[in-house]
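All protein chains but one are shown at their positions in the complex.
The block that comes next holds subunit A.
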Amino acid sequence: MLLEIKDVCAGYGDLQVLFNISMHVNEGEVVSLVGSNGAGKTTLLRILSGLEPIKSGIITFCGKDLMAMKSYERADYGIAHIPQGRGILGSLTVKENLVMGAYPKAVRANMEKNIAKAYEMFPILNERKNQLAGSLSGGEQQMLAISRALMIEPKLLMLDEPSLGLAPIVVKEMFNIISEVAKNGVSILIVEQNLKQALSVADRGYVIETGSLVMEDKASDLLNNKAIQAAYLGI
């Protein structure tokens, strides 16, 4: 098991946001965590990136205690996080964003090779490499965010609302890209409100409601689940 979360409770001050969350991501697996706004999805990803503490519970990554690692050490262990809003460094150029992606020492030697790969996957990034990243369109920024995350040769790629703020056609393309990345053996944890897209690329899915996991199943079964269709898809 790559990532295991056991009985995690967390919150901000007196406000508890997550209640006894237990979930896992296997190696090479795509897992979607879906739920409505404010359910605690982003908080969970921020915990995994070390930006928020937990109140209780255990999180292990590759068998190691994740919460004992500093946030900036987690990239070294192969955790890449694309935050909500994509986290592009707008005052740096496209190329500089990619170079910063290769900041962990272990992957610096492979930087040129990985940049070439990114350009191959997204030729538009090559064309715009000397442009400020802030001037890219939403879709291009998402491409850059994914490319930058892949620069650390991640074991686990976490995406927070990859569909947010993108045109429907771009969203579709984005999820195709996510499937491509998964085929190369990267484990992926997607957090989404867009259930249909997120579950269609996933192997397994979890449904979170007001801080508690209420369902876990194969993604295809969740998509066909009557209760979920009624609650989230309006079918």
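In this section, a contact is a pair of C-beta atoms (placed from the backbone, for glycine too) under 8 Å apart; a residue touches a chain by one contact, two chains touch by 3 or more; residues count from 1.
The rule is simple: contacts and distances are computed from a predicted model.
Enquirer: UniProt protein name for the omitted subunit, picking from "Branched-chain amino acid transport system permease protein", "Biotin-dependent carboxyltransferase", "Sarcosine oxidase subunit beta family protein" or "2-oxoisovalerate dehydrogenase subunit alpha"?
Expert: Its UniProt record gives the name "Branched-chain amino acid transport system permease protein".
Enquirer: Among A:S36, A:S71 or A:N126, which residue is in contact with the omitted chain in the full complex?
Expert: A:S71
Enquirer: Please identify which residue in A:E4, A:E96, A:E153 or A:E173 touches the non-displayed chain.
Expert: A:E96
Enquirer: In terms of residues, what is the contact footprint of the unshown chain on subunit A?
Expert: 49-51, 70-76, 80-81, 83, 87, 89-92, 96, 99-101, 103-104, 148, 152
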